[in-house]
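Here's the structure we're looking at; comments come further down.
One protein chain omitted, others in place.
So, chain A:
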Amino acid sequence: MRVSYLITIIGCIVSSFVSLSLARDSNGEQATEFFRKFPSDNGAGHTNNWAVLVSTSRFWFNYRHMANVLSMYRTVKRLGIPDSQIILMLSDDVACNPRNAFPGTVYNNADRALDLYGENIEVDYRGYDVTVENFLRLLTNRWDDDVPRSKRLLTDERSNIFIYMTGHGGDEFLKFQDAEEIGSFDIADAFGQMWEKRRYNEIFFMIDTCQANTMYTKFYSPNILAVGSSAKDQSSYSHHADSDVGVAVIDRFTYYNLEFLESIDMNSDKTLYDLFASYNSDDIHSHPGFRTDLYPRSLDQVKITEFFGNVQKAQIDQVEDNILELVGKRVLAIADENIEQKDDFEKLPVNDSTEYKYEPKTSINGPVLLQEVSSKWNVWLAVVAVAALVASSSKL
């Protein structure tokens, strides 16, 4: 056979192999390309954020559990997750409790500076609706048709979910409302169902109870990051009590979490590594643990806002709109030259004076263009024609 024929045949075979290998799944490619081009953050791959915040205790002396959850609720809302994407489960019997010396309020600090109950909280499951069955149904989305959307966890495979649970717990169980308990296997299986049904992209599971770390030992689904407040055979302690309220108002683990999170805002780049590194077991009086073996990414690449905040297409600028603060900063900068002043004014868009200039432009992209119209001769011709008409008619 001639060499040229051989080369041609080999070339055909090779090119067919090459083209076959190149013809991959185009839809998947497009989707990947989309997420690569428009990363929510760090290519994490999530497009929305949800939060499930559960306080499994009731009665007045468990005030701190309510305060825990409401503090987390406030943080999560502050960082951008809307109420429609937060499921809040509380017994809600503390703010209007007859024993509450400050009715209608829930504080998480003895200085009572911040009222967590406020005017604007949305509790989805209240009182005796906070049950194990409801919690598991919520996670797995197995509801009757008449359950409203606000009570459902409507996540998809691109959702990052932050699940926070607090209450009284023990070795691989968590007490719900003083009447029942949920086990670690139950939650693990619920997460397993969620993974099968593609109901999450990543889950961040935080639990603040006694022996909390035991609750996440049985997880087996991928993409779950878990952190607990205390190891097996350790209790979690409350942080402090308010003498006027009369009970403890916040738990230690949650308190130190909040202390870190209060320094975060929507544009923060702090990672979970920073959060976990800030835990000090001497302060917390227990050993918080975390589970990362099911989690693909390393913690120093996961931003806190990926779970606590919301995916935003809008850039929040740093412009300080409180004029007193602005002036104060300027005054301080003058007073103390060492203060490095981040000048917010530079960030504002420069607003040129909008004097109306009546100058004809060449063209702009308008809705309907009459390009040939804006040329000079049309209108001049029209005026001249009318003038000629008037003049000629006088000769008639």
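Definition applied: contacts are C-beta pairs under 8 Å (C-beta built on N, C-alpha and C of every residue); 3 or more make two chains touch, one makes a residue touch a chain; residues count from 1.
Note that in this section contacts and distances are computed from a predicted model.
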- Message: Tell me the UniProt protein name of the chain this structure doesn't show, selecting from "ORM1 1", "Phospholipid-transporting ATPase", "Epoxide hydrolase N-terminal domain-containing protein" or "PIG-U-domain-containing protein".
- Response: "PIG-U-domain-containing protein"
- Chain not shown: contacting residue from A:7, A:96 or A:379: A:379
- Which of A:120, A:243 or A:393 contacts the chain that the document leaves out: A:393
- Query: Going by the touch rule given at the top, which residues of chain A touch the chain that is not shown?
  - Reply: 355-356, 358-364, 366-374, 376, 378-383, 385-386, 389-390, 393-394, 396
